[in-house]
Structure formats: C-alpha cells, structure tokens
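Yeah, one chain of the complex is gone here, protein chain that is, but the others are all in their spots.
Residue numbering begins at 1 within each chain, and the chains themselves are lettered A, B, C and D in the order written.
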Amino acid sequence: MKFLSNGNLRGWLESLMGMGSLIAPVDLEPGLTLFSQVRDPGEVNLEYEITPIPPKDLFFPSSEALFRFSPSRGYEIPRIEGETFLLGVHPCDALGIRLMDFPFLSPPADPRYEERRRRTTIIGLGCVKARPECFCTSFGIGPLDPSNADAFLVPVPGGFLVEAKTGKGARALASAKLKEASIPIPKPPEVSAIDVEAVRKVALSLFDSPYWGRLADRCLSCKVCAYVCPSCYCFDIRDYPTRDGAERVRSWDSCQSPLFTRQASGYDPRQTKASRLRNRFYHKFSYFPDEFGAFGCTGCGRCVRYCPVNIDIRETLSAILRGEARIA
Amino acid sequence: MARIGVFICHCGHNIAGVIDVGRVVEAAKRMPGVAYAGDYIYCCSDPGQAFIRQAIKENRLTRVVVGACSPRMHEKTFQEVLASAGLNPFLLEMANLREHCSWVHSEAKEEATEKAIDLIRMAVAKASRAEPLFAKPIPITKRALVVGGGIAGIQAALDIANAGFEVVLVEREPTIGGKMAKFDKTFPTLDCASCILTPRMVEVAKHPNIRLMTYAEVEEVKGYAGNFEVRIRQKARKVDHSKCTGCGTCWQKCPTKVPSEFDLGLGKRTAIYIPFPQAVPPKPVIDTVNCRYMAYLEFVRSGREGKPPPQCRICEKLCPTGAINWDEEDAIITERFGAIVVATGYDLFDPSQIPQYGYGRLDNVITSLEFERILNASGPTGGRILLKDGREPKRVAIVHCVGSRDLNYNEYCSKVCCMYSMKYAHLIKERIPDAEVYEFYIDVRSAGKGFEEFYNRVLDEGVRFVRGKVAEIFKGKDGLSVRFEDTLTGGRHVLSVDMVILACGLVPQRDAGEVARIFKLSRSPDGFFLEKHPKLDPVNTHADGVFLAGACIGPCDIPDAVARGSAAAAKAIGLLSRDEILSEPMTAIVDISKCSGCMLCEEICPFDAIEPQVVRGKRVARVKEELCKGCGSCAAACRSGAINLRGFTHQQLLAEVEAL
Amino acid sequence: MPSGSDPFLPLLAEISEVRDLTPDIKLFKLNLREGRIDYRPGQFAIISAFGVGEAPFTFASLPEEGLEFAIRKMGTVTSALHDLGPGDLVGIRGPYGNAFPLEEYKGKDIIIIGGGIGIAPLRPLIHWFIKRKGDYGDLLIIYGARTPRDFAFSHEFEDWARGARLELAIDPPGAPEWKGRVALVPAVVKELKPSPRGSIAITCGPPIMIHYVIQELKALGFSPGQIVTTLEAKMKCGMGKCMRCNVGNKYVCKDGPVFTVEQISQLLEEF
Amino acid sequence: MSDREPRVVGFLCNWCSYAGADLAGTSRMQYPPNIRIIRVPCSGRVDPLLVIKAFERGADGVLVSGCHPGDCHYTQGNYYARRRLAILRDLLEFLGIERDRFRIEWVSAAEGQRFAQIVADFVKKLKELGPRR
Partner (left out) sequence: MIEEIRAKAADLLRSGEVKCFIGYERASDGLTARPFFAYSADEADRLIFDGTCVHNLARYLPDMRGKRVGILAKPCDSRSINVLIREGQVEREEVYIVGVVCDGVYRTTWGKPSRELQPRCLYCSKRTPVVYDYLVGQPPPAPESQHPASISEVEALERKPAAERWEFWRSHFARCIRCNACRQICPACYCPQCFSDQLDPLWTGIRIGLPQNWVWNVGRALHLAGRCIDCEECQRACPMGIPLAILNRKLASRVKELFGFEAGMDPRAPFPFATFEKEEEIL
C-alpha cells in the first residue's frame, strides 16, 4: 500500500478531472451529500457519512432515453462517451455496483450499462466510522474491504493509504504523487453482522406468515427504500411522443409502488402492501440469490435510515431468525 | 395514432392572401399521424366539401383537421361532411386560420404562416386524441307547465293545450289575467281590455287540457328538458273550490274591508274575496291575515291575555255549499313536465324612488297603472276621472319616461309608455272634453301598427306635447306645479295642473332573481330574463326546455306579449311533439378506477349533474348525462383526473399544449 | 435495426392486414421490414406503438402462418394499436418466454379450454393439432365468451369443427339469437367430463376462469402435471430484468408464460 | 417565431373570449402573432395543470380568458376559475414565474378591440420581462 497525503490529493483529483469526468461526494446542502460531477476538487468531501442515493445512477440512471425513433429518420441512440472516475465509494456501494452487474450484464446484456461500466473507474473509500444502521459485514465485506473497486483509499491521519486493485485502478492512480506507506492499516470500526444464510434457509417457510401484514400496516408504499438501495434495479419503460415520433424512456421504478404489477385489465397479483413488501424482502434474500448466487443487499442501511416509518430490514431478518415472524 | 387528414382552406384571399398555404400543407404532411394534407380555395363550398369527402375515403382517414375560419362559423358544416363520409362528426378539429390568424396578422405574413403551422399542429395533436361522441336519446314527458297567468301565459297555455298537450298553468294570484285585467282600454284600437281578455280567461278555465292552479307558486325545479320535476305550493285558500259555486254570498256579506291589491289600494275588498268581478276562477280565497276568525284563532293559539277578536265566521254560516274549510293548509304538489314556459311578467317602476316627483307625498300625483284603474268602469271610481277630493281635473300633466331612459334608474326604453300616455290623453279628452292635457316627453316613440296614426289623432284632439324632462313636481298655490324645461324653445317653465300621471316604466318582477334561481335562468344586466339569443333565439333560454313569454324578457305591449306567448308555445310544442330528445354529447364522464369519491365535483357542478354512487363497495361520482351541459368545471377541479370532459378531454387539451 | 446487440431496440414491422374479430378484438398481421423472428407457439413478443409504448402479446399464429396477434382494446397501447391500419409502422421485439412442449403431448388427447381473448395463445395450438391429427389423440375445444359477438376467430369455427369437437358457450344469458349453450366455461368442463386418461388440458382466459377450470379438471381426476396454462403478468422488458413479472423466483417472461399447474403450485404467490 | 419572441398560450372560453377573439378578426384588428389560442368550453374547464404544463413546455406567458363574472354561459364556471387561477398565480409567482407572465382576463364576445389590446399589452410586457429562464 502507498500513501497519498492530503496535500497531494488536490493535484491528483485535478489530473483525474483532466482525464475524464470526476464523480465524487459533494455537499449540496447542509447534511446532504450526493455523488456529483466535481467542478472544483475543493468540493469533494471524503469524510462524508452517507449519500441518500448510492452511485448506481451513474450506470443505471434514474431516467434515460433508450432511443428516439421517427418514421423518417429511424432510430437514434444516445451515445455514451468519455471516461469517468467514480471516487469515494464505500465498500457497501462498491458491492452494490457488483450486484447491479448481475441483472444488467447477464445475457442479453444491456449495452448502455455495459458501456458506462466499461468507461468508469471505481475508486473505493474505506469507512473509518460505522453508522448505527450499517450491517455490511453480513455480506462478506467490511468497512475497509477493497473488493469490487478498481482502486481503494483508506483514510489515515494526514492522508490515505492507496491501493490499485485493477489495471484501470492503476491507471487512475498513475498521476497521484504517492509515497511508500509506513502507516499500518487501521482497525476497521465494529459492524455487527446478521446470519443471512441462515435467514435464506428458513425464509420461504414464512412466506404466508401474518408477519408481513403486520409489518405492512405502517408501510406507505413509497419508493424510498428502492430508490436509495444500491442493489434495487426495477425499472419501467414508456414512450414520450416527440414532434415527429417517439422517445422511449427507461426510469427507475419499484415493486413497492401500488401500480407496479397492475395489469391493463385492472387485475393485480400484488394488490396488498404486504405482498409488495414481502416481494422486496424475498427478492433480496431468496430470489436474487437463487438466480445469481449472491444476496441482493449490501448492508448499507440506507433503507433503514431513510424509511419515513422505520421499516427496518434488519428487524425482519432477526424476526425470521428468531422465529418471531412465524407467529406475529 | 390515427390517420389524420389536414385540409387548409384559402378562403379566397382571406387566408391565402396572408398565409403561405403551400408551406402550411408541407409542414402538416410531416406532423405525426397525418396521412394526408391538402388545400382548397373554399373548403366550405359544395365542391370543397366533396373534395374533403373524397380525400377521407381515398386515404382511409380517421380524423380530420380543417384549417379555415372560426369553428364558431363552420364547425357544423364540416362535421356534416365527416358524417356524410361515414366518420363520427366529433372526429373533426378546426384550426382558426382566419379570424385568429390571417385577419389579425395581415401585416406580418411570415409570422402568420408560422403561427398557422403551429395552429395546425395543435389541431392535429388534438384530433389525434379525439374520440367519437354520441348523443343519447332521452324520452320526454309530454306535458307543459306555464308559469304566470297573464295574457302571455294564457296564450301559451291555450296554444299548447290546443295542440293536444296537457298544460298546468300556475298563477300566484287568486285569479289569472295579470296586468291586462287591470287595464281599461288598449292602445291604439281602444278595445275594452276586459272584453277581449275575459273570453280567453274563461277558455283557459274550461279547456279540457288545461289544469289551472291559481294562488300557487313554483318552489323547485329539478330535472332537465323533457323531464322536469316541479314542486308547486298550492297556498291555502280556506275555501274548498270543489264545493264552491262562486255564488258571491260570502264576499258580499264579509264585514272586513281592506284595500284592494287589484285596485292598487284605491278601492276596497273584503277578507274573503275575488280580486275583480270577472276573476277566473270566480271562486274566492280567504285573506288569512285580515280575516277576523283567523285573527281570533291566532289570538287563541298565541295564548295572549285580553279580549279576543270576534269569531265572525259569517261566510261559513252563509255558504250554501259548506265550502269554507278553516283547516286547509298549504299543499305541496310535485308534477312532471317536459317543457316549461315562464311568463312571470313585469312590475311597474316605483316612482317614489324619484323624490322630486312627489309620488306618495303629493295628492293627485298618480302612476299610470293607478290611472288605468281610475279609468276602468269596474274600478274604484266606476270609471270617472276624479281627483282625490272628488272634483274632475281640468288640467292634467302626463310625464313620460318615469324610471326609463334615465341613467339614474333604467337606461332602457319601456316601449309602451308613449302609447299608453297618449291613450290616457285621448280618454281624458273623451271623458272631460274641456280638459287640458300636457304630455311631457323626451321623444315620442310610436313605432307600431296604427301607432303613428293614433299619435296624430291625439295631436288633432288638442293634446299639448312638451318636449322636455320634468324637473320637479310640487304643491302650487292652486293644485300641483310642474317645473320643466322645454328643450325645443329652450325655456324653463312652471305649469299648474290638477293631476299628474307618471308614465312609469316597466321593470323586472321584484322576485325575478328568485325565479331565475328556481328555473336556472340567466338575467341580462337590466334584470329581465336572458334569452338564448336576443335576435335568433328570443324565447329559448340557456336552460334547455324552459321558454320565455311576455314581459319577463323585457318591456312589451299586449300584441308582443301574445306573440311571445305563442312563440314560446310553439317551442314547447316542438319539444313535446318529439318522442325523445338527444342528450348533449360533450358531457363529463367519470373513470371510476381513478375516482376517490371526494365529491368535490358534485359540490362544484352548476347543474346538479353529479351525484355519488356505490360501485363494488366504493363510493364514486356519477354524471347525470341528461343534466350535464359540458362546462368542464368538474374536470378541472378533479385532482386525479377521474372526471373528464368529452370533446375537451385532458388528453386533447394537453396534446394541444404539448404541440406548442 | 442498427445492431443486434441492443435487446431494447424493436424490429420495424408494417401492418399488412387488420381484421375485426369482435367489437374490441382485432387481428393484426405484421410484415417485418428487416430481420426475422423465429417463434414457437406459446411464446410472446413485445409490440410498440411508437409514442405510446410497448405491450406484450402472445403469437396467435403458427410460425408458418406469419406474425399474427389478436389484440383486445384495454389500455393505452392497445387503444393506439387499434387505431392503426395496413401500412402503418409498429415495432416488435421477441420472441420471449418458453413455449408449449408440443412434442411431449404426442399421442395424447388434447383439451383446449379458452375464455374471451384467452383464445389467442390457443389458436396456434388448435391449428397445429388439427394439421397433425395423426400425431395426437382426440381434440376437444371448449370456448366461452360473454356474448356471441365476443367470440374471436368465429370465421374459423367451421374449420375447427371439422378437425375437432368444438363446444361453445356464452355467459351471461341475454342473446336471443344464440341457440347454443349458456354457461360459464368451468361449468362446461364439468358437464362434458373429459377423461383425464392420457390427456393434456390447456387453458387460457381470465384469471378467475382459469382458477375454476383447474378446480373442475382436478375434480375430474386430472393431475396438476396434465393441466397447462399460460400466465399473464404486467411485463416491460421481456428479459427478466425489470422485475415486474416475477411470481416468487420465477419470471413469467423468462420461465413462462406456459406453466403446468404442477409448476404453478410450487410458485409462491398468487398470479 | 424566433427565440427572442415571447411565446404566449391563451386558453379562451368558447362563448365569450373565443368569440371576442373572432370579433377582433372580423374587425381586422392587428395584434402581435405570438399567441396560440386553445379553445375551451368555459374558463372553468382550465385545469391549473394545463397552465403548469404550458409553462413547463416553455411558454413565456399564459393567458386565461373567460366571460365576465356574472355572464358565464354555464352560470358559475368563471367564478370557480377565478379562485383556482388566483391561487395558481400566487403559487407560480412564489416559484419564480413573474406575476405578469400569467394573465387572467374577462373578455366578452363584444370586446374584440379589448382582446387585441390585451394581447398587445401582454406581449409588450413579456418582451420587457425577457425570455423565461
């Protein structure tokens, strides 16, 4: 591991900005940090706690035009250009991007996602503090886990310990003024883990438990949990008419929305809040693992933190483990 | 994704002289959904219509946009073209390239052409979202209600009844006859008013198709053209008219005398009374306020102390048929009608509003209607023209335009005052040959059959016409003094007279506002009821199925009132002759899957056309299409867009906005 | 088609023919402008009305018959499609989903049970079985609609009746001109009592009809493996990516839409 | 229209204001060509969302015009419109759309001259305000 001093950070960021666009945590309002295009390296906040939106929208934008079509000109497909450096990604969010790869890159791959992914270098950032909602260690990662990033930074006094994990990462670090590290890797903060494998084993037996109905009582059917989730990827596709044709748009959607599965006939197989809430949970802890061999959750805790009515996914996991969900 | 045809009309040079039609056509061809675009010199002409029809067929068009004049001009024309080509007429959209573009931007041809392209694009967008609309047939109730038993209402009732339809004639006074029954003679023919009116009144009473409801008032009207549901209050008469023979014993013997409304307080009537000898029905009512026995009952009921009034009950004792019924109360009757004629008449302008004329303060300053009673043989003076002290007047001033043609009161001309004033002059001259009569006028308006001739006749009779407004009437040394300005000679003068007749204008009935509310009528700024169109639809109203007759529309004379009565009757007969009517196709419609049942629409609807219903356990709104007039206030108020307006849907209007 | 690599890009197709099947169902025949679509009965495609959107439709034809879809006017996309006519352009991508395992059915008696627009995915099967009569046992077709006018493909009934036993029923009653059976489809199944021995029952229709048809078939002794249906679900991508059509861990668009009742009974949720 | 010319959307009720605009036409009164008129049955039909959409689509100004209060063809539609649009205008102003960009006018079928004048004034005012951001 090498050392990047705080003093040399700016120069490195400037050189990254010279190579492409730099996306990093930026404070937009007091208490609100978001991954944003950096205009001045001084904006970058690498001590940020959390962003409400994970960096998934860099690859899977909240909205994008799939194509435009007109009978006279045929298809026009928006081009994806340039190179992007995504800096300051915590291990949970780096895992989130890895999880997103499963649906979008498995055949038939989504060429937009693939192209953006190819053009982006992910520079991870270790967590020196844990938040009360963190449970990333449940998913085989930890606060200082560099996996799923091309390069990784660990904050230490005076700067960062720096490591390239891939060729892309090495290229991004090439312009950084690095010193040999004499500082040991700090001890990661405590993050409690939940035995999600054990949950997965028993979960399906609780499919018809009244627990889901009780939990759903207070659910609002908003889409906060899905939109702040690094691994939720439901989407919708619709056309917008243009002057001489159509633009087909893909946008984020969520299985929590009351209209999500409603058919044109009015029939809706997931009419109740409980069935929708249950679907989200099982998708993450049963269906997604069945399909892709990994849990659809990173333990970032965003859904816990941002749910307006405190539907805490960890409580559900514990309830299943403790068998409470069976009776509740 | 309809197949839209666009037709641009040159309108000769009107459009093509400003707008580059060729460019508009080319632009239209590139608009989404447009399968055909072409132009024609006059689209509304027969060959133009044929051209459109042919293009519809050849190009299998499913929607049509015509860029031409205002839809208010030719929408119907082109709708019929669509219908004749087998398309629903509501699949037409017009772009107003003439009134809203070429005519108003004739100096900016380039911009006008660009604007025309935009207007076509908006119309194309709207047309692409147009849906076929259909009018629904609604069966009708073949009965008519006529409200008001004056000459207009009488005429309307008779005409409708003679056409074979059942009529209910509602009159709030105890008799029909209205104002005309109070008149002595009619101008200019000098017929005796009652002589010509009474047979008509009797005819009404006897007509097998007419049910007369006097002393009754309409309280509520629900429903819609073809199917009104009307609540009528029959006021308590305390006399059982089915038993009463109208023998007259009761009103001859009744000891209570009170001022007669019919004689405008100049004469007296009894507490049990008929308003005048020729009243129809010729059966009395009891005035419960002034009847002694009613006063006695009221005293007993109130539990007050002291000596009760006498019980009287003379009428009851004398009535040979036992028709007096003290227990009778107001009765509410609900009836269904297909058509309604409103003939509620007018009021006389109240001249006490003009204090300088001294009406109510000075003796022998009287209104025209009071003078009619004085002239009338059955009136308070037995037809003799007398001053308050019983003398005959020798000098009489008639003041025209009292409350009319006066910006302080009513700007309009009351139309009849000139003529009746001259009628008065003639009658005064006839009955008091040596009397001097002065007519103070602004202009003499004598347009009408035989009117000018009558004016000349009165001039020949020596009536003095003074052009000028009367400034003041005051008590002079000897009788009354009239201060006036003679605008022909320019001088200010004072004239001594014995009597002043104020030729009062005609104003809406005092309760016209309430009547308008009940029948959902509009009123013009002068307060009279508003016709659907003052020229072309003078007896229809915006409330479909409600027609107007007589002076409730505005001042008119007797022949006008009769003509209006017949006209309204013709409209009502026209409606009742049909087995069904077609509903308005552009009505509101509820998508119950989007409706939250908040019923904001119900609160807003000006026509009570929305009501709640329960569908699969859920409360949602329902539009009563027969009542909906298609204003769309509900659609604009509905947050979830569950209510839409056919013909102007959210989709269509938004498409127009988006096309900008 | 710019490149074959973008699974979201529909192929362009022209409507070559539109036929009114019922007051609200039309049959569309498409001609691809480019590329090809090789499908099997049971599969579906996603059709675009450009400017309005996409919706999934099962092929209503056999591959050798071209590309035909029976579309009922239901929502915005189907309404837009109903406005189109010959020569108009649509987009089509697919085929998606599994198909009926027709080889497995060889030698068996076939019972086809359809309701309303649910006949659309069954029509290619009817054509298939009639054409290959020798390979299969008896063919019984039970088809129900609300009114006589609501039978799609009534112009083919004569052909069907020549190759199969065709039993029609309407419900509710109230069509005086209708001389046939007035009954709900499950009641017809109950009445006709098809034998489960060596049979396969294939049903499609409104969810509530399928539910009761399955009940009746089971009562007649059909095993869940002998009953086949196609599931309907709201779909957007057709590729198992948008997460809309899953029933438990199965995607109707990838793993279905054709399922045996045995497979469905292992699914977790209502569908 | 060039980019600098203000774009105006006018929602006109069929019975009074649209007829007023027709009269302006029949009387050959000239006014700036910046306005695009959308015919509605009544000013009460104007869903505030339509006005919002018009601004979203880049209108520099929006005019809603109906019958004078008391003269509504449907007796009450313009009274409801007045309340709805009043609050909408306050909201838009608060959102940074200048008050002068949203005009609510009562124009009768006889007021062709007035209609032309209103459009002319409106366009002039919008030119002073400059294009919307």
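Methods note: a residue touches a chain if its C-beta (ideal position, glycine included) is under 8 Å from a C-beta of that chain, and two chains touch if they have at least 3 such contacts.
Keep in mind it's a predicted model, so treat the numbers as computed, not measured.
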Displayed chains that the missing one touches are A, B, C, D
Which is it among A:I183, A:C222, A:A294 or A:L321 that touches the chain not included here? A:C222
Where does chain B touch the missing chain, residue by residue? 593-600, 603-604, 612, 617, 619, 637, 639-642, 649-651, 654-655
Hidden partner interface residues of chain A, rising order: 28-29, 31-32, 34, 52-53, 62-63, 131-133, 214, 217-218, 220-224, 226-228, 236, 238, 240-241, 249, 251-254, 257, 259, 304-310, 312, 314-315
What chain D residues would touch the chain not displayed? 48-49, 52-53, 56, 69-70, 76, 79-80, 82-98, 104, 133
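Rule of thumb we're sticking to: only the chains that are shown with their structure count from here on.
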Comparing each chain's Cα average against the average over all protein Cα atoms, the nearest is chain D
So how far apart, in whole Å, are chain B and chain D when each is placed at the average of its C-alpha atoms? 33
Return the distance between the CA-based centres of chain A and chain B, expressed in whole Å. 72
On a C-alpha centroid basis, what's the spacing between chain C and chain D, in Å? 52
Out of chain B, which residues touch more than one other chain, so two or more? 32, 658
Which parts of chain A, given as residue numbers and ranges, touch two or more other chains? 241, 245
Contact residues on chain B for chain A in the complex? 30-32, 593, 658
Would you mind writing out the residues of chain B in touch with chain C in their complex? 1-3, 32, 60, 62
Contact set on chain C toward chain A in their complex: 1-2, 5-9, 12, 48-55, 74-75, 77-78, 89, 91, 206-207, 232-234, 236-237, 239-249, 268-271
